[in-house]
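Take this structure, written in structure tokens, and hold onto it; I'll ask about it next.
Every protein chain except one is present and positioned as in the full complex.
Let's turn to subunit A:
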Amino acid sequence: MRQKSRRTWSRHRSALLLTAAGIAVVLLAALSTFIGVSDVSPLSILEGGPDGKAAQLLVVSRLPRTLALVLTGIAMSIVGLIMQMLVRNKFVEPSTTGTAESAALGLLVVTIFAPTLPLFGKMVVAAVFALAGTGLFLLILRRIPVRSIVLVPLVGIMLGGVIGAVTTFFAYRLDLLQTLGTWMTGDFSGILRGRYELLWLALGMTVIAWIAADRFTVVGLGQEFTTNLGLHYGRVLALGLTIVSVVTAIVIVTAGVIPFLGLIVPNIVSIARGDNVRRSIPWVAMLGAGFVLVCDIIGRVLRFPYEIPLGIVVGVIGSVLFLYLLLRRPSRAH
């Protein structure tokens, strides 16, 4: 009886905390919306001004940008979590498995052969390349005799480096290095209405991921185990990889690579709240959105009125956090 009430209390407390986190994210989003060169404040929108310029700016530029940030934060963090379940390794995410670099290679191929393809088509091609790259990573992984926990991301990063070199080679030959640069650094300064809507699709994918979370956990335990539990191993793995690849492709098409995001957020949640995947998913989503918003605000305030791309800010903060996770004393890395 007592234990039961304690359990309901802890569930209440957890719901309360989650609500508080949600409010914090909303506040951060509001803050992020109202930072900028032109004066867009709640007051100026109410006043309307001569031609409602502030309101227009809000709808065309500021709100889409904030929405894009929140959606990206949620989607990339959950994708990282899925990868970590599938590969059973805490240090993988699209930028440490060659997925992001493969998607960029796909984008380069589209840009060379079918530059007029609509955004959705570009996304599909990038996703197919991302899928192939991740598949290659898994194939290499299967052939590694020693499975040290840090060897897995290391192999992924090197694979990404090789794919990246191929991409750079062709981009260099065709004078597309600058374009490549915009894909490889996440930057939200160009987001306008009509340029971010694919990210809603990414959100849809992460909802599917949420529903299928338990299956991914099972698949992470191995092919035999999965089959014994009556699940189709290949099908679940394919679903997981497809979600990962499509979301990565969408984010790169829209904004560019955001390094280590999907690695940092799930790890912090797992340190703070343990490893129950289904229960940690809302936390991962909240923290992912919050983390991206904070980094974006830093990037916009640090050199006002100019801004530093999000990918660079996350690169600095993310790599420091990653180093902390790697070098933390009770490291399971051996």
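As a convention for this text, a contact is a pair of C-beta atoms (placed from the backbone, for glycine too) under 8 Å apart; a residue touches a chain by one contact, two chains touch by 3 or more; residues count from 1.
Please note the rule applied: contacts and distances are computed from a predicted model.
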The chain missing from this complex carries, among "DnaJ domain-containing protein", "Enterobactin ABC transporter permease", "Protein translocase subunit SecD" or "Acetolactate synthase", the UniProt name "Enterobactin ABC transporter permease"
Which of A:A20, A:V60, A:I112 or A:L154 touches the missing chain? It is A:L154
Identified contact with the non-displayed chain, of A:G73, A:G240, A:P259 or A:P282: A:P259
Which residue among A:R11, A:R173, A:R193 or A:R278 touches the omitted chain? A:R173
Over the whole complex, note the residues of subunit A touching the chain we left out. 91, 140, 143-144, 146, 148, 150-151, 153-155, 157-159, 161-162, 165-166, 168-169, 172-173, 185, 259-260, 302-303, 306, 308-309, 312-313, 315-316, 319-320, 322-323, 326-327, 331, 333-334
